Each structure stands twice: as C-alpha cells, then as structure tokens.
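To start, I am sharing the structure in question, which I have written as structure tokens.
One protein chain is absent from this view; the other protein chains keep their places.
What follows is chain A.
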C-alpha cells in the first residue's frame, strides 16, 4: 500500500504486472488526477461558465441590437466549432504567436466559454418560461427591471433550469477528458500515461470509464436532491 502513495508512482507500474495488480496500482494515480484536475476544472469552469451564461442570456433578451448581436455571435461561434479545436487554438494557437497560457488555465478558459454558450440558451429559455404576469405584478408594485429579474424571475427560472443545467454539468465532467490533449494531467491523461507504459489499453481505459461513471452517478444523486428542495413551494 505504502508505495502507492509515492510521487513517482508511475515508475512502479510495469508491463509485467498481472491484470488485477495493475488495476489496483493505477487506481490511485487516476483518482489523484481526478481530484487535482478533473473536479477543480469542472467546478471552476462551471461557475465561471454560468456567470458568462447569465450575462449572455440577459443580453439576448434585450431589445437592443448592440446587445443581442454580440451575444448571438458568441453563442453561434462557440456552438458551431468543436471543443477540441477551441482548446487547441487557446493552448497551441495562442502559444505559437507568443501568447503562452499554461495548460490548466487554457482548459478553464475553453470550458468556461463552452458552458457559457450552452447554458445561456438554457437560462434564456427558463427566463422566458416564467409567465408574463410575474413581470407585470413586479412592475405594479414599483420594481425596476433588475429588481424584478433578481427577486422574482430568476429564483423561479432557477428551478426550471436545474434539470437541463445538470445535463450541461455532467457533460462538462466528461468533456474535461479532452484537456488531456493539452497536457493537463487529469484522470484520462493518467490512464493514457500508464497505458503507454504497460500496453494494457483495454483495462486502463475501462478503469477510467468506471471512474467517470462514478463521478457522474454521484452528481446525478445531488441533482435529485437539489431539485426536490427547489420544488417545495411551487404551484402545480
């Protein structure tokens, strides 16, 4: 057990290990990749992404072209190009013209922009799903647009948006595996590194898949709890 916690753990894994032994010995490095990179990458990108999404959604709901046009262009560009290409542009592309960004922040930027684009549509739709009467009632008691949005509309829209936002979140967990391609040593990158030494691709990639599955399973349980909590005071 003790040797599993050594920092140069990869060196202790060799090609002539048995299947079960290899599985056990590679578990900790992968979990470490998950804890150090996959999960922080997911959480930070999701929070930043939601902030971007809220701004974009409100811009798109405006009736002024100089707000709606940039917002639409942003959503179109991000949704219309592959995440892998975006990651490559931010890390390799910008690096090649002298604007070098480290792998981890590069990944944060790419994933945040992605969540921002996709979640903005979810937030926009859930704001639109709140009956017009709620805006009108807010106006008649004297509320400004931002007061109505903050105190009346968004709390209700949040409830509507939880299931689709959970989808985005779970997709994000899995998408972070793409960060392996820009050298972030997250969970899948660890699996790749070990597989490259032992040639046991099947075993290690299935092991990685199981770990992703466990993370997503736990997240969907949390989602159910949050949903149940927000459903408490809702008229049906």
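As a working rule, a residue touches a chain if its C-beta (ideal position, glycine included) is under 8 Å from a C-beta of that chain, and two chains touch if they have at least 3 such contacts; residues count from 1.
Assume contacts and distances are computed from a predicted model.
For the chain that does not appear here, its UniProt entry gives the protein name "ATP-binding cassette domain-containing protein", which is one of "ATP-binding cassette domain-containing protein", "Fe-S oxidoreductase", "PepSY domain-containing protein" or "Carbohydrate ABC transporter membrane protein 1 (CUT1 family)". Interface note: of A:97, A:141 or A:228, the residue touching the hidden chain in the full complex is A:141. For chain A, the residues touching the absent chain in the complete assembly are 131, 133-134, 136-137, 139-143, 147, 151-152, 155-156, 233-236.
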